[in-house]
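There's a structure below that I have some questions on.
Apart from one protein chain that is not included, each protein chain of the complex appears where it belongs.
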Amino acid sequence: MIRVGIVGGTGYTGVELLRLLAMHEGVEVVTITSRAEAGRRVDEQFPNLRGYYQLAFAEPDPGVLASCDLVFFATPHNVAMQLVPELLAAGTRIVDLSADYRIRDAALWSQWYGEPHASPDLLAHAVYGLPEVNREQIRQAQLVACPGCYPTAIQLGWIPLLARGLVAPEGLIASAASGASGAGRQAKVDNLLSETAGSFKAYGAAGHRHLPEIEQGLGDVAGGPVAVTFVPHLLPIVRGIHATLFARLLASPPDLQALFEDYYRDEPFVDVLPAGVLPQTRTVKGANRCQLSVIVPQQRDTVVVLSVIDNLVKGASGQAVQNMNIMFGLPETAGLEQIGLLP
Amino acid sequence: MIRVGIVGGTGYTGVELLRLLAMHEGVEVVTITSRAEAGRRVDEQFPNLRGYYQLAFAEPDPGVLASCDLVFFATPHNVAMQLVPELLAAGTRIVDLSADYRIRDAALWSQWYGEPHASPDLLAHAVYGLPEVNREQIRQAQLVACPGCYPTAIQLGWIPLLARGLVAPEGLIASAASGASGAGRQAKVDNLLSETAGSFKAYGAAGHRHLPEIEQGLGDVAGGPVAVTFVPHLLPIVRGIHATLFARLLASPPDLQALFEDYYRDEPFVDVLPAGVLPQTRTVKGANRCQLSVIVPQQRDTVVVLSVIDNLVKGASGQAVQNMNIMFGLPETAGLEQIGLLP
Amino acid sequence: MIRVGIVGGTGYTGVELLRLLAMHEGVEVVTITSRAEAGRRVDEQFPNLRGYYQLAFAEPDPGVLASCDLVFFATPHNVAMQLVPELLAAGTRIVDLSADYRIRDAALWSQWYGEPHASPDLLAHAVYGLPEVNREQIRQAQLVACPGCYPTAIQLGWIPLLARGLVAPEGLIASAASGASGAGRQAKVDNLLSETAGSFKAYGAAGHRHLPEIEQGLGDVAGGPVAVTFVPHLLPIVRGIHATLFARLLASPPDLQALFEDYYRDEPFVDVLPAGVLPQTRTVKGANRCQLSVIVPQQRDTVVVLSVIDNLVKGASGQAVQNMNIMFGLPETAGLEQIGLLP
Partner (left out) sequence: MIRVGIVGGTGYTGVELLRLLAMHEGVEVVTITSRAEAGRRVDEQFPNLRGYYQLAFAEPDPGVLASCDLVFFATPHNVAMQLVPELLAAGTRIVDLSADYRIRDAALWSQWYGEPHASPDLLAHAVYGLPEVNREQIRQAQLVACPGCYPTAIQLGWIPLLARGLVAPEGLIASAASGASGAGRQAKVDNLLSETAGSFKAYGAAGHRHLPEIEQGLGDVAGGPVAVTFVPHLLPIVRGIHATLFARLLASPPDLQALFEDYYRDEPFVDVLPAGVLPQTRTVKGANRCQLSVIVPQQRDTVVVLSVIDNLVKGASGQAVQNMNIMFGLPETAGLEQIGLLP
């Protein structure tokens, strides 16, 4: 049994980790921390978990965390980077769901997150936890930076095209939309049902923190710089990310449907839909799965890729468990066999 | 392995059976029928199932169905009662999710469903598949009539009070609300998103087909006739039933919280919430679970019970699998360990 | 032109007052106050108002408010009762949308609101602003206490029955549901879209602050005490209240459809639907209208009344404008001709 700790258990990625780990036969959750809710039973906060956990939230205790085989950070940015150095030193492996270790360039990180990085020396040691790209490095990693939700959906959509050099790496356009759970479980007027239901809007169009992560990841695949215009939108739904990706084809392309199917043939959690079928966020709700379609409208020179994930699963907690499975040599699908809840 | 057939696979209870059975290690789905979609792969219709089934919908074939150990009917009423006699004769056991065998009195059935019953002689042999009431009879049953969604939520809420004789059996009042999936996957203007989203309404207030089923079941528990005023409402959500139940206390009651907790202590799928916590439909979404609260507002003489289920799980397909497990001597929770998807 | 001030302009009843008053030809909005947003243009906060107002939010200025003909309080409770005495003394008339002057008994008010009343001597002078009951008193009133949203929907549904003595005044049961805007524009986790969308729940079942107001109002109509069991629920929609009301008939009733139609024949904002048509919250969205149905299911002894309003219009700001019109001798429908937004 892998002994697991969770730092920051009261948010949506925390409860989602608990949901997935309850179904994972190889894991024992030893501690789940929350300063605000310390002492409260987790199933009181999240009644869907009644019967699955006897745990209460605890103050973060470095000794208890260091005794774990793996600690998940399900925290806002700027928490993990304070605690990770000590835990790594104690031999505990880390999967960080926050943004702290996603960007290799500390200066770039500081520019987007507005503060200095607390452990910049670790950035070079962190492995970016997108298994479809970095599976081998993840196996040995002590510190995995789990990708953001938008970056997961967007990178999986474009990787086959950029890896094959089929599209112009500048001028990439990503119009993406997220369910409200992506904004976390925080009391903000903007996220009230009365402010969001029955409506749709873009936000962060002038610059969203996921942009440098997307450009870094795609640049690695393309073998050179890429430039992405990224406009996120807020959907009046709880779960789901949908990315609509546009790129300019450099030449008359091969059979893109076949190319995508080949590219992801062995990936357990990336599913290229049959030609003519377009993805919906609902078909992956609750599942650790990315579903993709590729189209060339009007046979012109713009290729459109559509990519959906559940932001809390393949976009966060499910991918975190997938990383854990790889790190500990477990079957990659362990605990992740949940089928999308449709309807 | 139990060989299972499903008649009527294109509706919401059909796809939900497939979702649950895919996670059930003791079951093989042999056939799933649909006249309208015969030949089409089930995962083309329901892309959440991609990777879990290779099946295509088939025309109903009596020989294939008769070769099954169990056949689920996930059909509108008036289908099962045509086919069940032949299948029973062949030794196939039946779990009927439709209304055909829920009401013991054929005349009453005809009055509410507007046509004669096709196999009235079987009504006496059918077991009403509410395990919390009829678990022992279900074990041996050849034909189980799976309860309706509203009747499940409502009966589980009132049973402890009626069984103990604590409330007046006449004058029971049930104000209940269902997600739109309860109306099925049928093309009707009234069920369009544009007709239902952002709105709430009562329907069937003058008489809903679940009323006689509710009164029959509660009458059995109370040991005499009960009279229920039942007003269903349509919620602008996909899944979930919430029942708000009012009854007049006959005397100063005992500790109702303790009574409910005791009554359901050994039930794996009925969860009495702690005092002061009220249920939400979202905490049971996707789970085979009923969550209950009991309150006596202002310490007056009206007791309020709140009861929630997922109409497609404990209100239909999950309860059907629960019945199957009991009939075949499997652990009652097999395939039903799904945790509610929150948020 | 009536010179109007609004205290507390940043909430939903504030913006709704502005929407309605922009269409009202006899009104000039002189000031709208908000300490938190002082200096910010109202159309920056509420872009739907762009082009209709040049105002910015202002600190509350007693002199400016006292110079108004009418001041609306669109505030939480415990604000109006601090300021109203001074304004009344200056001759300014008041429509208070908050709870401060709804309950005549100061001790009862304190019991439910948890603090002493700041101007209990004014309670006897306040007129309860339900025009269908108190139109004549409203004409002369200096201080109108605008009814709560649930109390409006519930009282309008039961008044014809209680006024005629047709139902038992004890044992009244109200199962009602409100859109999330009823909870106001406050940053609370419980009101996030991610906590409420796709779900339904009861709340305040042990006792909601609207209960004493409902019982007071209905008691006045019934000519004696009434007892109501009131269970409110939260709908995952923005606007709308639906009340499902149950009462025990004291005798075989007259033609209730005709009774309701007669009772409300001359009311401009109460609409009894034809027999067989049930109300929906969406048909009154944005409109100052209550739509009602009355049914006796199974011809038993329980009568069901269904009542819908838009909680922000007939349940708050529209009713406030209706009261203003009556107080100032304007046509009662002035500024209130908005048609429900369907779909």
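The letters A, B and C name the chains in turn, as written, and every chain counts its residues from 1.
To be clear about the criterion, a residue touches a chain if its C-beta (ideal position, glycine included) is under 8 Å from a C-beta of that chain, and two chains touch if they have at least 3 such contacts.
As the structure is a prediction and not an experimental result, all values here were calculated from the model.
Although one chain is omitted from the display, it touches the following shown chains in the full assembly: A, B, C. Note on the undisplayed chain: of the listed residues B:13, B:119, B:181 or B:338, the one touching it is B:181.
With the whole complex as reference, residues 171, 173, 175, 177, 194-195, 197-203, 205-207, 211, 227, 229-231, 233, 235-240, 242, 244, 246, 248, 276, 278-282, 285, 293, 295, 297-298, 300, 302, 304, 306, 308, 343 of chain A touch the missing chain. Across the interface with the omitted chain, chain B contributes residues 12, 179-181, 183, 185-189, 191-198, 236-238. Residues of chain C in contact with the chain left out of this view: 12, 15, 19, 22-23, 44, 46-52, 181, 185, 197-198, 238-239, 271, 273-274, 277, 279-280, 282-287, 291, 312, 337-343.
Keep this in mind: only the chains that are shown with their structure count from here on.
Chain A and chain B have centres, each the mean of its CA atoms, that are 36 Å apart.
Note on chain placement: the centre of chain B and the centre of chain C lie 39 Å apart, centres being C-alpha means.
With touch defined as above, residues shared between interfaces to two or more other chains in chain C number as follows: 194-195, 197-198, 236-238.
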